[in-house]
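On to subunit A.
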Amino acid sequence: MSRHLKTHIPRRDFLRGSAAAGAMALAGPARFAMAQDQAINMQTWSAAVDTVQSHLNAFTDATGIAVNYGNAPWAQYREGMVTKFVGGAPLDMMWVSDSWLPEWAEAGWISPVDDFDFLMAYNNEAEDFCTDSMTYNGRQYGLTYYTDFMAFLYDEEKVKEAGFDGPPTTWDEVVEQSLVMKEKGISDYPMMLAMAQESWLIEFMAALVYSHGGRFTDDSGMSIMQHERDGAVEALQWVVDAVNKHAIVSPGCVETGELSGLKAFASGNHAFAMVAKYRLRMLNDPEQSQIAGKVKQALMPKGANGDHNTVGWMRFHGMASQAAADPQRAERAAKLIEWFGGKANGAYTFQKLLFLDIGAGFGVKPLFDDPEIQAAYNAYGDVDVIKAQQALALKKDVVTPWFGEWSETNGSAWQSAILGNSDVAAAIEKSAELWDELKSEY
Partner candidate 1 sequence: MARIRFEHVEKKYSNGFHAVKDLNLDIQDKEFIVLLGPSGCGKSTTLNMIAGLEDISDGALRFDDEIVNFAPPHRRDVAMVFQSYALYPHKSVFDNIGFGLKMRKVPRDEIERRVREAAGKLEIDHLLDRRPSQLSGGQRQRVALGRAMVREPAAFLMDEPLSNLDAALRISMRAEIKELHRAMQTTFVYVTHDQAEALTLADRIVVMNDGVVQQIGTPDDIYERPKNTFVASFLGNPPINYIDGQIESTDGSTARFRRGDLAFDLPASIAAKLGSSHGREVRLGIRAEDVDETAAGAAGSVIRGKVNSILPVGSDQFLGFDLAGQELFFRVGKDLAHNLGDDVALSVDLNRLHLFDKDSGETLLW
Partner candidate 2 sequence: MATTERANLIDDRRRLALSHLTRNVVIFVSAIVLMLYVLAPVTWLVSSSFQTEAEIVSVPPHWIPENPTLMNFEAIFGATAEEEVTYETRSGQDPASGGYIPSTAGNLLPAMGNSLIVATLVVILNLLVGVPAAYALAKIRFLGRDASVYFILVTRVIPDIALVVPFFLVIRKLGLLDSLGSLVLTYLAVTVPFTVFILVQFFEGLPDELDKAARVDGCSRFQSLVRVFLPLSLPSLVAVILFTFLTSWNEFLLALMFTQTEASQTLPIVLAAFTSDFTISFSFINAAGVLAIVPPVVVAVIFERYIVSGLTAGAVKG
């Protein structure tokens, strides 16, 4: 347990009584042994491992600070970190998803970094979206690792084959074009939606809701998702109709995760897809995709009341509370955060490498002017569309300490509606009720 929890469990002597158990159990506030005397601990999910390692080696060369670098699979990263926090594993700096910020901050696992002026200085050149997403209760918790948004991609060849000049701009046009494609036998299910229960689901839902002009919550954080016009009902209704009425989205979408959906799109099964923008690169790589060279990005289609909005997200480099509690460790961790999220030796090296290596979006504006970056973008995407869509990206309005709990129920409510187990209004109503209930507990 974290020391916060521990000190508040009454009758903690219960376990101390039995020698073997007690000795190992809650032996007072955890004293964290530093692995190696001066090294700090950095924990990430297993992404761009070599890129991170190379940048880390440069850090150690430059500062003399040794870093223990650990990485774990993305799919289990959050639960792994929960265990490590609760179990008191030595941690200084780690990657954090925007969705977890309130939760981890409330639990006391991560600490704000806004006391370090040299970190705050980078906010000038950072996307406001990013700075915003790292801020909770007025405190900033880190610097951007990468940011991206949900993009609407289409297979140009299929659109032309169906006889249309350009991609759809509204969700109704998506239906219209899809029906033609079905009729002409171009694709059985022209639109690819990944609606499986997984961490990506909230991003897909949010993109649908925002582009329909809806929101999950209002500015005060109360649920409005159940509202007909500015809520989530319209968006879900569109999905339900697309699956059950028009059959332009596969009923299998409830088991299709982001990865499988991407693969299916890459196999040429579909004409339209909603995936992360950075997937563009992979989709246009002939080694990984059968429709390489044909995949284009369009603005997210809009609903009747919508305006091409989409959802954005970001991940950041955060600092563990145990590091923050010790000024020396905090200083070192802050330096590491700067090295990755800010400039290293005067340049945004890591963000640039990350983009060049895997196409992940950076959260610092000046890099857009970098010729290397522009060249890379133009190789597989359209910088103008990307910039336009990025400007329309909104942050998830459900990121709260109770987000994890709510999103489980919300996810299966949407699935039930798609499966026809409940009607759209009832499904969203259920989700909204839980939201308000959870909110009232805080």
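If you want to know what made the cut, all candidates are chains of the complex that A comes from, given by their letters.
Assume contacts are C-beta pairs under 8 Å (C-beta built on N, C-alpha and C of every residue); 3 or more make two chains touch, one makes a residue touch a chain; residues count from 1.
Computed from a predicted structure; not experimentally measured.
Enquirer: Okay, in this complex, which of 1 or 2 is up against subunit A?
Expert: Candidate touching the shown chain: 2.
Enquirer: In the complex formed with candidate 2, which residues of subunit A make contact?
Expert: Result: residues 1, 23-25, 27, 33, 35, 43, 45-51, 53-55, 57-58, 68-76, 80, 83-84, 86-90, 259, 262-264, 266-269, 278, 282, 285-290, 292, 349, 353, 356-360 of subunit A touch candidate 2.
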